[in-house]
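Every protein chain of the complex appears in place save one, which is left out.
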Amino acid sequence: MNHVIIGNGAAGIAAAETIRKLDNSGEITIITAERYPAYSKCLLSDYLAGGYSDDLLYFRDKDFYSRNKIQIRFKHTVKDIDFSRKIVIATDLNHPGNQETEISYERLLIATGSKPVVPPIKGYRQVNPYYLNTLDDAKRIMKAAAQARDVLIIGAGFVGLEVAFNLRKRGLKVTLVDKAARILPAQLDETAASIITKALEAEGIRVCLGSGVTEAVPNRRLPWRSDTKGVILENGDFISADLLVIAVGSVPNLDFITPGTLRVNCGIVVNQQLMTSVADVYAAGDVIEFIDAVTGETGPAPIWPNAVLEGEYAAYNMAGIRRELDYLIAMQNAAEFREIPLISMGLVNASGPDVETFIEYRPAGGIYRKIIIKDNRIIGMIFLGDVCQSGVIGELMRKRIPVTAIKDKLLNLNFGYSQIANDF
Amino acid sequence: MKRIFVIKEKCTACLNCVVACQKSHAGSDFYAPIRDIEPGRIYIQAVGASPVPLVCMHCEEPACVKACITGAMRKDPDSGIVSNEFTPGKCVGCWMCVMACPYGVISPKAEHGKKMAIKCDLCMKRNGPACIESCPTGAIVYMEEAEFADYKQCLAAVNSI
Partner (left out) sequence: MPNCYGDCTTCTSSHASIQEMYLQTKELGIETTFDRYRNQLPQCGFGTEGVCCQLCSHGPCRITPKAPRAICGATADTIAARNLLRLEAHGLSAYCHQLEEAIHTLKATAQGKTPYAIREEGKLREIAGLVGLDDSKEKNALALDLAEVLTHELRKGTEEPLALVELLAPKARLQKWSGLGIIPGGPLSELRDALTMAMSNINTDPVSLLLTAMRLSIATGYMGLVATITLQDIILGNPQIGKTRADLGVLDLETVNIVAHGHVPYVAVAVLQEIAGNETLLEKARKAGASGIKLYGSMDTGQELLQRLGTAGQGFGGQLGNWLTQELMVATGAVDLVMMDLNCSIPGMKLAADKFHTRLVSVSHVLRMEGVTDNLDYKPEKVKEQAVQLIEMAIEAYQNRGKVNPVHIPPHQSEVIAGVGVESLLNILGGSLNPLLEVIKSGQIKGIAAVVGCTNNRNGHDSASLTLIKELLKRDILVITAGCVSSGAQIEGLQTLEANSLAGDKLQSICTALGIPPVLNFGSCIDIGRIGIAVTAIANTLGVDTSDLPVAASAPEYLEQKAVADGIFAVAFGLLTHLGPVPPVAGAPLVTKILTCDAEDLTGGKVSVEQDMVKAADIIEAHIQAKREKLGI
């Protein structure tokens, strides 16, 4: 069998690894626009703090491709896929003439991940903003940061926050702007957000919330610093910066798909075997949409563990072993800001008469834990300060286990797997 | 593979295993200096009034390995040990594995700003797990799966006398 995988990230690598485990002789080809071995995008923001070698980003050993007999095609950008002829058409940037090349497949996995959202705001392009999606993006930001003094980050999501903390570690003046009234509105509630915001401020990061950006301008208003640029906020404030990073979210990366050839909604639509609407074509990772264990609805679930799981399931099915993935938790995140570990999953702001919320808040200990239960199931949690048992709670969510009988115990100091295990 | 099995009826919650684990992994003869720095990798949880030891099962398909964003956490194909310590320096302490582990047996550790997820490594740098040696009651044992099944049968037979 000839397996072709487009994408060299979490899903692509997990799939390749799994296929090789199941099929020792089949061909595996990975096509990637990148010029680096598989690296972890989650680590790019840490990379910005400096002192990080590229090697540390590579999440597989040096001999990964050879050991697994994977043909890796670096610097190949996919232009189109001819599903009827089972051919991927790519541009090979390794050749001076950007030669076009055709790669045929018997089974194809699309695992092209996501790309940053470019906000439709006036003047952005003139100020040369940076996005953080690839290692080359990170290197560009590093280069710019070496010359910069004032950094402006637009977007107070996980990426924005991590970029802010890490550039701050380099001693830069950092301002974080978001039009939402608080940081991480989907991942945190008021209390948790205020704890992390305080941590941001304690780190010396200026946080401007509740006012979006109306216009980006090269800094003509300050002629003596002509190299600087800045943004004008909805409230009229002008914030200048010599380095602008935009982190307002990501969308599936599927520009190469000719409309009408493959069913696409928010992302590529797949079934529980990770099959797309086209025969022998599978998709996994940030590029797809999937069923959320919490809401039961379909949408993007762009997080590393989900991508790996999808890649693995796709691989099984590509190798001819039927495996169905039930559902995933679309929103789940782990992070640490200023020595405050944080894990949040599911719908953390759910409210209403049928929703029960359990909270343990110990400000002195820096601990805030919250669990939200609806219809006998946990639908959301925030573990901040003490994340130890979050995996057990996560499992109860993932498996949709009824928790009414134990709901009062879930936040006990002593709660653990032993209390939900029948036997082991 | 040999792994740690639990005979929970025998546990008296003396926590010797936890102390031995912490000291062994911190390489310290003394407890006080490392007590709050080196997390224990075996856990004694209270179910009602009964203690239950809990430790990593070194799963066949480990969720922690799948969740790892750096490739630090892996399952060694030869020994079956699941650990992020095969590749020193790789783990950055992102806590993805903490979030993913359904058993809650991975703990965050931070020492001098260096973050690292801490879990049972079956004392692979040592001759057998320290916790097993320290258990005064035999509530934890280090055996092959089949060996443990036999052992449990033996225990049941003895208990029925």
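Per-chain residue numbering starts at 1, and chain names A and B are given in the order in which the chains are listed.
Quick note on the criterion: contacts are C-beta pairs under 8 Å (C-beta built on N, C-alpha and C of every residue); 3 or more make two chains touch, one makes a residue touch a chain.
On a predicted model such as this, the values are computed, not experimentally measured, just so you know.
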Exercise for review: Would you list the chains present here that the left-out chain is in contact with?
Suggested key: B
Practice item. Could you tell which one of B:V18, B:M116 or B:I140 touches the chain left off the display? Key: B:V18
Review point. Of B:P39, B:P53, B:G93 or B:P108, which one is in contact with the hidden chain?
Key: B:P39
Review point. Mind pulling the chain B residues that touch the left-out chain?
Key: 14-16, 18-20, 23, 29-33, 35-36, 39-40, 133-136
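By definition in this document, only the chains that are shown with their structure count from here on.
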Check your understanding: What is the distance in Å between the mean C-alpha positions of chain A and chain B?
Key -> 30
Check your understanding: Which residues of chain A touch chain B in their complex?
Key -> 10, 14, 40, 42-43, 46, 56, 58-61, 304-305, 308-309, 312, 332, 334-336, 339, 341, 343, 345, 387-392, 394-395, 398, 414, 416-419, 424
Point to revise | Interface residues, chain B side, partner chain A - complex | key: 6, 43, 45-47, 52, 54, 57, 63, 66-71, 89-90, 92-96, 98-108, 110, 115
